[in-house]
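In what follows, a single structure is set out as C-alpha cells and then discussed.
A single protein chain has been removed from this complex, and every other one stays in its place.
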Amino acid sequence: MSASGPAAADEPTGAALYALVAELYPICRSITGQGVRKTLEILSRYVDLAVREVPSGTEVLDWTVPDEWNIRDAWVADSSGKRVIDFRESNLHVVSYSVPVRERLSLAKLRPHLHTLPDRPDWVPYRTSYYDKSWGFCLSQNKLDALPDGDYDVCIDSTLAPGSLTYGEVVLPGATQDEILISTHVCHPSLCDDNLTGIAVSVFLARWFSAIENRRYTMRFLYAPGTIGAITWLAMNRATAGRIQHGLTLTCLGDSHPFTYKKTVGGKSPIDRVVAHVLATAAMPHGVIDFFPYGYDERQFNSPGFRLAVGSLMRGRHGMFPEYHTSGDNLSFVSPDRIAESFGICRRVVEVLEGDATLMNLAPFGEPQLGRRGIYRALGGTNLPDVQLALLWVLNLSDGEHSLFDIAERARMDFRAIRGAADVLLANGLVSAKPHGGNAR
Amino acid sequence: MSASGPAAADEPTGAALYALVAELYPICRSITGQGVRKTLEILSRYVDLAVREVPSGTEVLDWTVPDEWNIRDAWVADSSGKRVIDFRESNLHVVSYSVPVRERLSLAKLRPHLHTLPDRPDWVPYRTSYYDKSWGFCLSQNKLDALPDGDYDVCIDSTLAPGSLTYGEVVLPGATQDEILISTHVCHPSLCDDNLTGIAVSVFLARWFSAIENRRYTMRFLYAPGTIGAITWLAMNRATAGRIQHGLTLTCLGDSHPFTYKKTVGGKSPIDRVVAHVLATAAMPHGVIDFFPYGYDERQFNSPGFRLAVGSLMRGRHGMFPEYHTSGDNLSFVSPDRIAESFGICRRVVEVLEGDATLMNLAPFGEPQLGRRGIYRALGGTNLPDVQLALLWVLNLSDGEHSLFDIAERARMDFRAIRGAADVLLANGLVSAKPHGGNAR
Partner (left out) sequence: MSASGPAAADEPTGAALYALVAELYPICRSITGQGVRKTLEILSRYVDLAVREVPSGTEVLDWTVPDEWNIRDAWVADSSGKRVIDFRESNLHVVSYSVPVRERLSLAKLRPHLHTLPDRPDWVPYRTSYYDKSWGFCLSQNKLDALPDGDYDVCIDSTLAPGSLTYGEVVLPGATQDEILISTHVCHPSLCDDNLTGIAVSVFLARWFSAIENRRYTMRFLYAPGTIGAITWLAMNRATAGRIQHGLTLTCLGDSHPFTYKKTVGGKSPIDRVVAHVLATAAMPHGVIDFFPYGYDERQFNSPGFRLAVGSLMRGRHGMFPEYHTSGDNLSFVSPDRIAESFGICRRVVEVLEGDATLMNLAPFGEPQLGRRGIYRALGGTNLPDVQLALLWVLNLSDGEHSLFDIAERARMDFRAIRGAADVLLANGLVSAKPHGGNAR
C-alpha cells in the first residue's frame, strides 16, 4: 500500500450488503451440514473462498468434530394431520441438532420438548442442542397456548451421522506475513443481525481489500461455525495463528443500536486503540467495553494458549437486545444503511492499520519553515486550519517513538488527516519513512 | 486451609459482639495501668491471649515507656462538699494521665483545668495529657455554666509511677510464617465505637480463625495502647514485623456510617485491593481513601522504617463525626447489627487472603469442552448463569500471571464465586494448583 493509504475503491451500497443478507436468510445453517455449504457457495460468488471439510471424529484441541447434522423436514401435526408446527415455515422451529424422531405423543408428553418465549409471546426462540442427543421444537407462546390437548404426531426427518465440519476462508496476501483476521460465525439459521450482517460486511471488506495494490498486511477472512469452527481452525492452523497481529469478530452489524467494541483480553492492543479511534473520530455513538470470556469466537482467539489480539465489533450487544436469538431478528430488524455504516467503520479500521508508519523528522530542531515551502499560510491570523495543525503534530511527534497512529490518537484528529499531513511532509523531504516493522514473507 | 476456603464456622451474633463491648465499657483504660490489664483479662476468656508487661523507662524506638498511671477516684466538690464533677459517674470526667492533686481553688483558678464542648453542651469531651505533667477535668458545657462562683475542692487520687506498659497478643500459626496482623488500640476509657467495637470484632475474628483447619497464614491479633503500644511492639518485634504481609487496624466499627477503608501508604498492596473488593462485592456503601499520616496505629506500621502493608477499616471516620472522642460515643451509639456486619467484612477479607491461589489452565488452547464434563449447560440459550461465567473467567486468566483474586477483581465477581469455580475446575483436572508463595515455617 502506498504511504497515502489504500487506493480508492468503491464503497459497496447498503442495498448490495442487504441483498446478500436476504439471500442467505432462508438457509437452515447449523454447526455442520448442507446449510453451511450452501452459504459458502453463495459467498464464493463474491470472493475467492477456499472451503475446508474436516471429518467428524477429528480431534481438535480439547474437542472432537461432531457428527454432521442435516435436516429435510420436521413437523408436529394434530390428530387431523394438520401441521401445527412446521419447519418449512421457519427453520427456527426445530432445535438445532435434534436427533431424528417419529412418534405420537400426548400434548403433556410433548410439552418438555417445546420451547417458547413467555415474555415475547409472538416470537419463536432459537435453541440448539449440539452436544446432547435430544430433540425439540421452538414456537411462539401464543401458538403453544392455542394447542388443544390430545395426541400429536411428531416428525424430525434429520440425520446425525459421520460427515464433516465445513468452513471457508479467504486469504489476501500482503507484503508481509503479518495478518489481520476477520472472523464471522456461519452457524446460525434464519437470524439476520446475528450473523448474516457480519458475514456480509466481511465479504465486502474482502472484495474491497482485494482491489488495493501494495498491501502491507495479509488479510484472512474466516467463515466458520461458532466455537467448534474457530477451535477447528485454531487446531489446524497453529503456526498461522501466530502471525495474526490484529483481528475482529464481526457480528450484529445491521441493527440500529450504537456500536459496541469489545476489547481483547489484554485491552491495550493496537486493534483496541484503532477501533476506539475510528469510532470516536467518526463521531458515531458507541461504547467500548472490556473483554469478558463469553460472546463469540473472540473467546477462543483470546484463550490463554493463543492470546491473539482479536476484539469484537457489534452494534446490538450479545444477549442484550430482545430480538437476540429469536425470530424477531429478521430482515426487518436490520437495514441497508446500518450495514453500510458498519462496513465503513471496518474499512477505516483496516485503512489505519495499513496506513500506519513511524516517520522521522529530518529537521527536528525547532519547527521547519513551512511557509518557505508553500505548505503554510502566509498571512498570520488567529486560528490555524486543522490541515496545518496536522503538519505541526506530525513534525513534533515524529521522533521515532510515535507512529502516525499514536500521533492521531494524541492529537484527537482523524487518522486520515494525520496520514495526509505526513504525505505532504514526505513529499517535501521533511520526514523520512522508516521501513515497516512487519515480518517479510 | 483447603483450596475451597475456610471451613464453615459459626458467625458470632451481633448480640455476642455487643455484649463484649458492653462488658468492657465501664473500665477506665489509659495507655498504661489496671484498666488495660482488666480489659485483657476479659479478652482472655475468649482467646488464648499472651499478656506482655514492658517496664517503665524501657527505650522503645524514639520513645520511652512512660510511668504507669492508675486512678482510684477524682472529683470536684463545692463548698458544701457536694461532688459537682465525679469520676465515679464517668471516667471521661478526668483528663487521662492527670497527676495527683488535692487543692482548694476558686472557680476562676479552676477554669483553665476544665474542658468542655461548647458546640455540644450536653456532652463530655475525652482528653489526654500523656506526656505533659498536668491535670484536668472534662465536663459538659451545661454543667460548667451552672457552676456558681466560689471555692471548690479538687481531688485526683491518681498515681503516676514506674510500673509497666501492658499489651496482649494472640498468635494463630498457619502453614507459613507469612502473617496477617489485626491491630486494635485498647487505651480508650468509656468510649464504645472507638474502640471497643474494634476490640470485639478482632477477638471474635481470632476465635473464628482458630477454628479453621489447614490455615495458610499465621494470624496475629494485637491489643495495645495507641501509639506507644504499637511503638513498643515494633521495637520488641523487629524480625517478626518483617513477616507481616497484610494488616488492618480496626476501629469505629459499630456506628451506622458507611464503611471507610484507608489505604496503606503504598496504596497498591494486596490488602488495599482485597478490602476494596470485599466492600464492593458486599454491595455495602463505602469509601476508599488514601493514606495520610494521622489516625490510628497504621501510622506506626506504615512508617518509613517498617512500611508494613497495614490499612485501616472503620465506619465513622477518625475525627469526622460529632460523637468522636466524646461521651456521645456510648452504648447507644453502636448497634449489634453494625458490629456484626463489620465482623462479616473482616472475615471475608481474611477468607480472600487465605483462599487466593494462582492456578494454571491445563487446556489453555481454546476453551475446553465443559459440556462433555457435565459442568456446562446442555441447551444453548441467551444468558449464561454467573456460576458458568466464573468457570470461563478462571480458565481464561489462569495463565500464571493472574491469581484467583486478580480474576475476581477483573471479573467484578465475588471472590467466593471465582474460588468455587476454581474448585470445580481443579476437581475436573482442568487447572492445576501452584504451590503457595508463602515462606515455609
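As written, the chain order gives the labels A and B, with residue 1 at the start of each chain.
Keep in mind that, in the parts below, a contact is a pair of C-beta atoms (placed from the backbone, for glycine too) under 8 Å apart; a residue touches a chain by one contact, two chains touch by 3 or more.
Predicted model, so just to flag it, every value in this text is computed and none were measured.
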Q) Where the complex has a chain not shown, which of B:D132, B:E213 or B:E401 is the residue touching it? A) B:D132
Q: Check the options B:Y46, B:W63 or B:Y376 and report the residue that touches the missing chain.
A: B:W63
Q) Looking at A:S80, A:S332 or A:Q369, which makes contact with the chain not pictured? A) A:Q369
Q | Residues of subunit B (touch criterion as defined above) contacting the omitted chain | A | 61-63, 95, 125, 127-132, 134, 227, 230-231, 234-235, 265, 292-294, 299-300, 302-307, 319, 324-325
Q) Taking the full complex into account, what residues of subunit A touch the chain not shown? A) 361, 363-369, 371-372, 378-384, 389, 392-393, 395-399, 411
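Here is the rule we use: only the chains that are shown with their structure count from here on.
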Q. Using mean CA coordinates as chain centres, what's the subunit A-subunit B distance in Å?
A. 53
